[in-house]
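Sharing a structure here in structure tokens format.
Every protein chain of the complex appears in place save one, which is left out.
As written, the chain order gives the labels A and B, with residue 1 at the start of each chain.
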Amino acid sequence: MASAVAVVVATLLISFVLFFVAPRDPVGAVCGAKCPPERAAEIAASLHLDDPVPSQFGQYAWGIVAGRTITSGGTTVECAVPCLGYSYKLGQPVTALIADAAPVTFSIVLGAALVYLVVGVANGVVAARRRGSALDRLTVGGTLVLSSVPYFVVALVFALYVAGRVLPPSQYTSPLASPLGWASGLLAAWITLGLVNAAAYTRYSRASMIEALGEDFVRTARGKGISERRVVYRHALRAALGPVTTIFGIDLAAQLTGAIFTERIFGLPGLGTLTLNAFAQNDMPVIMGSVLVGAVLLVTLNLAVDLMYTVLDPRVRLG
Amino acid sequence: MTLSATSHRARPQVPAVPGEPLLALRDVRMHFPAAGGTRAAPRTVKAVDGVSLTLHAGQTLGLVGESGCGKSTTARLIARLLEPTGGQILYRGVDIAHLSTRKLRPYRREIQLIFQDPVSSLNPRHTVGTIIGTALRTHRIVPPHREVARVQELLEIVGLDPDHHGRYPHEFSGGQRQRIGIARALAVRPKVIVADEPVSALDVSIQAQVMNLLEKLRREFGIAFVFIAHDLGVVRQFCDRVAVMYLGKVVESGSRDALYGTPMHPYAQALLSAAPNLATTRGAPPRARIRLVGDVPSPVDPPTGCRFRTRCWRAEDRCATTEPTLTPTAAGLNTACHFPERLDPSWLEVA
């Protein structure tokens, strides 16, 4: 837990340092390229750009926990907790931008995760049970083909030829406004991201399941005379899920912070799109904010995986 | 074929105190940090907790006891794969307990270790020739041009085909792999071999072959052995002297015949009585039947006084307060017990 906090603080520091080493022109961002010098000085002062670096970092960090007031050329913005700064390019607090984009990314990634977990694990279990059969070989071969095609190619094919034709066109609607609209607008993205990952998860769960089916305790379970279904799903699958859960935690974190292709290709305004645009426009507050949110997500998910593991495996819980 | 038959560089001199035994452990302790402790009150696993042993040149000392008694840790301490947290390990009178890796090097040659699992102790990517050759080269035992010949000699000594030096460990059976491990240990002409359960993983017929090989090495090369096994028969077959360990301590030690014939410590008696003896099927008299109750207590928090008292049928109040020390109890026998006593063979069920 302490190490998790340390990771977040370290990321905060690193992103802040990045901000200072990166080529930047915050004053220009506010008042344009042909800014009169006296106006520039005024802006620099209001942005506290003349303050020593540690003091600026202190203000930034304090803003996250307590909020702060940002003045910029006469206008004053009340930046509420957690204040991640203010995007002069977009004229909005970073927190608000991220709060708008995050649900989009979460919707895409979690929906896709449901697809690939269900499809991948189910396929893996079936293939493992019939290891060596034609079905198994077909499954393994299929996953290899699907994994060797670059992801953006699959995504482009889906976005261009499937979404809007076979499936409803891609768009984001808040699930609170219209649950059906939300689901139908994201369906194409879910299936694309889900299918490609399902290939990998089929292989993970197949390998994990083959190992589990060979365990002594599975033989013991068979020796009790319970149904083969129960042997496979209660005894073997339970043991096989451990390694899959670990990979899932890592994958989920990576996807939440890196669903850029999917968002971009399907035109969905999520965190990836936000960050990518921020880079294109050198919008440092947004970049820093996304990096920080990404770090927090990663750390949280890692903790969640550890927690999951203790639920799954009693030996970890007590040992 | 003997070890001295081949020419080799002068052996690096290991200092020796005249009159001292080849190897002696003095109150050696190995406490590993355990989970759940704090800096102020650290918890430790007392794997070895005050063990004293002596081994003379050419002798064989057996260590017996059950899982968690500390016999394997003791083996690793003697071979200095572990640095003890207390006590002295004297090799020819010189304390090697805390020597640096560099200063230990000559001793590494003197004291070799053989493991239970020959598979995991041999690098699967190296040929047998390379495995044994590396040992020869590390300690500069023979000049490079003699290396292959020496490897072949060693393979022959341990009963393998000398022409198989180009093969890989997986091409050999379990027993043969144990022979490779023995050849590697033998390569550096050790004075002491610490054998940790060297035959436990082998089938009975192969086990006897390896036992006879070790016996041959002891006889022909005068190598002293510290021999660790859970099989009491195997230890009896091979060792002159035997020490019985329980929860990190030696509870009884002495000559083979005294220990197996008239053990005085209740744990040694229970251990011997629990081991099936085939000789009884051929008319040997049946022995007392002792069945211990419960499990061995945790080495993190061992019982006060005598560690065996929680499972001992002779325990009295004194056993909880005063720890017994090893004292002579019979001819050739030292026992750590307040109430040492011979077992009446007519006892059928105790404890």
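Here is the rule we use: a contact is a pair of C-beta atoms (placed from the backbone, for glycine too) under 8 Å apart; a residue touches a chain by one contact, two chains touch by 3 or more.
Note that in this section contacts and distances are computed from a predicted model.
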Per UniProt record, name of the chain withheld from view ["C-type cytochrome biogenesis protein CcmI", "Raffinose/stachyose/melibiose transport system permease protein", "Peptide ABC transporter ATP-binding protein" or "Succinate dehydrogenase"]: "Peptide ABC transporter ATP-binding protein"
Interface partners of the hidden chain - shown chains only, full complex considered: A, B
Hidden-chain contact residue, picked from the options B:13, B:38 or B:281: B:281
Where the unshown chain meets chain A, residue by residue: 132, 215-217, 219-228, 235, 238-239, 312-315, 318-319
Contact footprint on chain B, counting only the chain that is left out: 66-67, 173, 175-176, 203-209, 211-212, 230, 232-234, 236-237, 260, 270-282, 284-285, 287, 291-292, 295-296
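The working rule: only the chains that are shown with their structure count from here on.
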Averaged-CA centre spacing for the pair chain B and chain A, given as whole angstrom: 55
